[in-house]
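Omission of a single protein chain aside, the complex is shown with its protein chains in their original locations.
Right, subunit A next:
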Amino acid sequence: MAPTSPAGALGPHAGAVRDLLVDVVRTRHDLAAEAHHVSKTRYGNGFGAQWRDLLDDVHEALTGHGFPSHKLTPGGYKVGVVNGCLLYVWRVSDAPDAVKHFASSPTRLNCFDAPPPEQMLWEGDFPDTEASELAPEPAETATLVAAVREKMPVVLVLVRSTPRQLQAIQWAVAGLDGTGLVELHGLESIWEPEAASIDVASDVEPFDSGAPVVPVVEVVAQEGPSDA
């Protein structure tokens, strides 16, 4: 049965992959935003081109943890595979229905036909993940082997950003409908900028709130006639 949510698709790795994704995407966004700012460019092409770096960065991070890799043809993009799922990180363009038309290129279309790598049963690990969580029971292994599918589920990571701000990171299980348009299942936000900033600023009163306590000055009683 096809997974209906990224957490279900990624299984025991979901939490660690989520943290890794957030870290990698934010770092790449910072670099791209900085480059955009430094270049003082009027155009967003350079900033928008970070999608390829995002793919590479996440691929490197995952393979660095020992996860398998899959090469998408004909573009030759390498993407990581976690728990038998292909993980594709993508900066969503501003175009309407951009997500529906994700599979508009042959390379992206091939995400949905990617066969699982042979070594997927011995995939990587994160240091903080409990060993017991990862070690499949013999019965479970048998089920997995039996359930080896011809195609991998695709977890699509959606990065929404402008050169000024990273606006959201979401993930979902992507599938194709009968007409070749992409459908998302279990869409979930894994990072939003406000979540980090509201708490830190809202529980204290700002330095300029309220009326200032002005210094008190009062008239001194004069002892005699003024000579001034």
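We take it that a contact is a pair of C-beta atoms (placed from the backbone, for glycine too) under 8 Å apart; a residue touches a chain by one contact, two chains touch by 3 or more; residues count from 1.
Simple rule for what comes next: contacts and distances are computed from a predicted model.
Matching "Sarcosine oxidase subunit delta", "sulfate adenylyltransferase", "Zn-dependent peptidase ImmA (M78 family)" or "Polysulphide reductase, NrfD" against the UniProt entry of the left-out chain gives the name "Zn-dependent peptidase ImmA (M78 family)". Of the options A:G76, A:P96, A:G178 or A:G210, the residue whose C-beta touches the omitted chain is A:G210. Of A:D97, A:E118 or A:E218, it is A:E218 that touches the chain left out of the display. Residues 23, 26, 30, 34, 37-38, 165, 193, 196-197, 200-201, 204-220, 222, 226-228 are the ones on subunit A that touch the missing chain.
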